[in-house]
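Removed: one protein chain of the complex. Kept in place: all other protein chains.
As written, the chain order gives the labels A and B, with residue 1 at the start of each chain.
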Amino acid sequence: MDEKTPVLEIKDLSVSYQTPSGFVEAVRGVNLTLYPEEIIGLVGESGSGKSTMAFAVMRLLKGEATVTGGLIKVLGKDVYSLNKKELRLFRWDQMAMVFQSAMSALNPVMTVEKQIFDTILSHRPQMSRQEVRTRAEELMDMVRIDRKHLKSFPHELSGGMRQRIVIAIAIALHPKMVIMDEPTTALDVVVQRSILNQIKEIQKTEKFSILFISHDFSLVAEMATRVAIMYAGRIVEMTDSQTLKLGERHHPYTDGLLRAIPQLTSEDVVIEGISGNPPDLKLLPSGCAFHPRCALAMERCKTEMPIPHPQPIGYIECHLYSEEGSRG
Amino acid sequence: MKSLTSNKRKSGNLRLFFRNSKAVIGLVIFSVFVLIAIFAGWIAPYNPQVSQFLPMQPPSLQNLLGTTSTGQDIFSQFVWGTQTTMIVGVGAGLLSTFIGILVGVYAGYKGGWVDSVLNTIANIFLVLPGLALLILIESYVKNTTPYSNGLIIALTGWAWGARVFRAQAMSLAGRDFIIAAKLSGASDLRIIFVEILPNMMSIIAANVMYACLGAILAESGLAYLGLENLSSNSWGTMLYWAQAGGAMLGGAWWWFIPPGLAIALVGMSFALMNFSIDQITNPRLRVRKMKNKASGVRKVESHGRENASA
Partner (left out) sequence: MRYFFNRLGFLILSIWAAITLNFILPRLMPGNPAETIFAKFQGHMQPSQLHAMELQFGFSNKPFILQYFQYLGSLLTGHWGLSYTYYPTSVSQIIVTSLPWTIGLLGIATVISVVVGTLVGILIAWRRGGIADSTLPIATMFFQSMPLFWLGLVLVYFLAFTLNWFPMFHGYSSSVNVGWNWPFISSVIYHGILPAIVVFLGSISGWIIGMRNNMINTLGEDYVVFAEAKGVSNSRLIFMYAARNALLPQVTSLAIALSSIVGGQILVEQVFSYPGIGYQLTNAVSMEDYPLIQGMFLIIALSVLLVNFLVDMLYGRLDPRVRRRGTES
């Protein structure tokens, strides 16, 4: 990549949940950099810490979940150094997010128009109602929903339409970065496809970066330029979408995912390429967290945590790619 | 596997209940009154009905809670009144919950026209004004005992429970393990008692307490109005006689304070236990003692799964 300032910089990020039986680390020292106009895909099984990471970036973690270490910079600004008011104004203006459960992200007792108005006026109180209305109509056009639905309540719209509205709200203020957390999971395949195409189009004209989170490999490969693979709270491989195919050098987990036949619509992906279940974060295996499921596990995998090994593109966090490891 | 996990959860809830200070305080207050009720015969020093002392005496060593305007020992009345009131309150609470379960669970499980009919009946009982209905009935039934009062209270007061149980049974009836039991040919009764009821114990417990509280309040109100056999011995009749005997104008606070305070304490014990059950079974309501930058509660990962399964 070039020398431009990154839109998002995550350094050594750790997030823990407090449970009755102690702290559980859901994100364990993650590093990620997102450049302007870039789309990074973040893939992993459910429970791998993708959403937790997204909420940490947005500084939306609540209650039992806290950031326990690391640094998050958005457009060069440390998100966690902002005070409450600065955070309120910064968030959505520069970074926005489309929720995983976008279907329920709209207030059921407010019209679509009011919810868009609220978003814009919270950040641009000086704008006149006419200007805001024009922008709202523009946004509706952008996500291809009839303007008359500005007056609709969320329950009067289909799932796909609600999802588009949420996307419209996310880009309302021209943010530099949008996190999309499984933006199409709850929708059927056809709707999914058309929304993804629209996202790509809008991204081209509006020129923001996307952190695209999904458990669906094929979607990510299609959307993203670079792809991060997450397992048990760590990014175990960083690669690009061209390299993301069988036969290339990959983490054994990635290989397993590639061999698997992912189901497009289900949250629980049946992964035929990998035996066993995702690990319980409370009882994380020693060494490499993946070793109990790994067909290529060696003795040192049980005791020693692997470090990232640079590859032509990105890196792979696996002992197989260390100097002593011999795979190629 | 299902029963194993639900058992585990149940025992976990029970442990949480005993670790909850509000629940324990409620349980202790309640137990004290239960003990007084059980051992009334040993605790009460005198016959509560016999006028054998100076009238309207303030509390003394001889009469711990003073005497009535006719010279009866108020402490003995209070102790025996505890027995009556606890039997009536708890009995009516249990009975009305039982009726509520029968109607609500059956309606919610069966669905269809059975549900429509039972639900309409429950809704009618729910909207009919409870105390006014009780007063109307009791004005025809003369000289009721506390026990027949309890029966009438239970027979008119089951509807709220039925509504709650119905909602729960409806949501359970659609779950996989109930459908599996149906397909394997289990009878309705078996499914209701073996599969459904064990999964709504916390709701039942909460409803029992709510119903007992309601029954005690209703019974005391009826007795206070003089709609209960006046020679019976309950906290409510004590209040009736206190008012009729001029306790207020005679300044005899020791006559009308104890029975009302006792009702309030028993009621409070139910409310405390109920509040705790609510907190335990609805995890979102649990207050976590954590010092965080952020406030409120949100569990990101599990949330997505909740939505996916809904």
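For the reader, a short list of remarks on this structure follows.
The working rule: contacts are C-beta pairs under 8 Å (C-beta built on N, C-alpha and C of every residue); 3 or more make two chains touch, one makes a residue touch a chain.
All values derive from a computational prediction rather than experimental measurement.
Between the chain not shown and the residues B:54, B:114 or B:264, the one that touches is B:264. Remark: the omitted chain is touched by one listed residue; of A:92, A:231, A:253 or A:321 this is A:92. By the touch definition given at the top, chain A reaches the unshown chain through residues 58, 60, 62, 88-89, 91-93, 96-97, 99, 101-102, 104-110, 115, 118-119, 122-123, 153, 155-156, 166, 169. Seen across the whole complex, the unshown chain contacts chain B at 22, 119-120, 123-124, 127-129, 131-133, 135-141, 213, 217, 220-221, 224-227, 239, 243, 248-249, 251, 253, 256-257, 259-261, 263-268, 270-272, 275, 278, 282, 284-285, 287-289, 295-298, 303, 307.
Here is the rule we go by: only the chains that are shown with their structure count from here on.
Note: centroid distance chain A to chain B, computed from Cα atoms, is 50 Å.
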